[in-house]
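Omission of a single protein chain aside, the complex is shown with its protein chains in their original locations.
A, B and C label the chains in the order they appear, each numbered from 1.
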Amino acid sequence: MNRQFKPRDPQFEARVTESFDAQAVMQTLRAALLRVEPGEVEIELPYQAALTQQDGFLHAGISATVMDSACGYAAYTLMPVEARVLTIEFKINLLAPASGETFRAVGRVRKPGRSVFVAEGELYASRSGEDKLVATMGGTLMAIYPHERGD
Amino acid sequence: MNRQFKPRDPQFEARVTESFDAQAVMQTLRAALLRVEPGEVEIELPYQAALTQQDGFLHAGISATVMDSACGYAAYTLMPVEARVLTIEFKINLLAPASGETFRAVGRVRKPGRSVFVAEGELYASRSGEDKLVATMGGTLMAIYPHERGD
Amino acid sequence: MNRQFKPRDPQFEARVTESFDAQAVMQTLRAALLRVEPGEVEIELPYQAALTQQDGFLHAGISATVMDSACGYAAYTLMPVEARVLTIEFKINLLAPASGETFRAVGRVRKPGRSVFVAEGELYASRSGEDKLVATMGGTLMAIYPHERGD
Partner (left out) sequence: MNRQFKPRDPQFEARVTESFDAQAVMQTLRAALLRVEPGEVEIELPYQAALTQQDGFLHAGISATVMDSACGYAAYTLMPVEARVLTIEFKINLLAPASGETFRAVGRVRKPGRSVFVAEGELYASRSGEDKLVATMGGTLMAIYPHERGD
């Protein structure tokens, strides 16, 4: 349990789960929500040949998709109940080919704010129970409040 | 026709098409190669509810997927025939919700090199024939030569 | 004259100049404001051995300093009179060694907003009157309004 951050909405886990279930792309990718804690979220993605680039590795954009959702929901755990979450930008560094049986994206809030959240993500590839870090992400998320336009 | 860059391999278009066809994820997303010129590549993606986030917009990671392929293949057009292309990193800025009937990712080489290529991408959302810029990308691609490990 | 953007404050040039003059680091670096237009700003920096890295090129961070100010002020030209400007994040790609007699940083707004602005920057190195693109930047700027905390 992450004790660094105190969520403003005690129902943060239910709120994240509901939003995750509404991300159609997560079901399309067969991604699953593994863990939801204050400021930290983990998403699992099984390897699928349908998601690969020309060398049979997970496409960098698919890695980015699960990492972005992990970072976005990590920020969302700390937002008040009336806020929506929006990704402003992210950057991904690809450290090694995304090759494995399953992938685990971890998103962590580095700096919460009222509107602006900075989060970091990591993608681990698992093979025979061994984890390897294959990508890192740094991104900015925004909390959009009712009656705000979000830009 | 882009006259700024001279491809080292005259068969660059066939080489890009073949590699694109080998990216299983492009077929999964129903993305199509629209245009292949020296240093510039365009990819089209039809809107699909299966690719959306919780508000019904294209997920930022899916935007990143087609933009990364557009940038990667833009670089690949300028690589010699024996090279493979690898994404080192990219960053995406999301300017507006990715909402539209079709999306068009344009990748352009900004600086070619022997090993390191810098490319820029743009994502346009089309609705009723009108285009709107919804995301920009800046990334680094690498040419990997035979007998090189690629890191 | 850039006609794409309409500034909300007709005195935008005076406002940018005043803020630029208040950036002590610009005087320390001997940087000068070359051009201020709606959504576009140019800053000049003379080569100085005192600003170099170990190979005698302009240090990447100094390149970033003038590019960030160019991007920030480009956004500032479009902000209303009561707003302050803050950099949220930027990314720089170094295309070639920053070697030359003078450097010119150009910042351009790519997407204005109420709070969030996306800008792009370029750094040109000049030698014997010839310009060479040596770095590109993409960044996010924020307009902070009175009574807002800015995060």
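Methods note: contacts are C-beta pairs under 8 Å (C-beta built on N, C-alpha and C of every residue); 3 or more make two chains touch, one makes a residue touch a chain.
This structure is a prediction, so every number in the text was calculated from the model and none was measured.
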Could you run through the displayed chains and say which ones the absent chain touches?
A, B, C
Pick out which of C:Thr77, C:Asn93 or C:Ser115 touches the chain that's been left out of the picture.
C:Asn93
In the full complex, which bits of subunit B touch the chain not displayed? Write them out.
88-89, 91, 113-116, 140, 142, 149, 151
Residues on subunit A that touch the omitted chain in the whole complex?
91, 93, 95-96, 110-111, 118, 120, 133, 136, 138, 140
When the complex is taken as a whole, what residues of subunit C touch the one chain not shown?
19-20, 22-25, 27-28, 49-55, 59-62, 64-69, 84, 86-94, 96, 151
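The criterion applied here is as follows: only the chains that are shown with their structure count from here on.
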Which chain's centre, taken as the mean of its Cα atoms, is farthest from the centre of subunit B?
C
Over half shared or under half: which fits the residue numbers at the contact of copies subunit A and subunit C, same or different?
same
Could you give the separation in Å between the centres of subunit B and subunit C, each centre being the mean of its C-alpha atoms?
28
I'd like to verify one number: the distance from the centre of subunit A to the centre of subunit B, where each centre is the average of its C-alpha atoms, in whole angstrom.
23
List the centre-to-centre spacing of subunit A and subunit C in whole Å, with centres computed as mean CA coordinates.
32
Per-residue overlap in subunit C, given as positions that touch at least 2 other chains:
91, 140
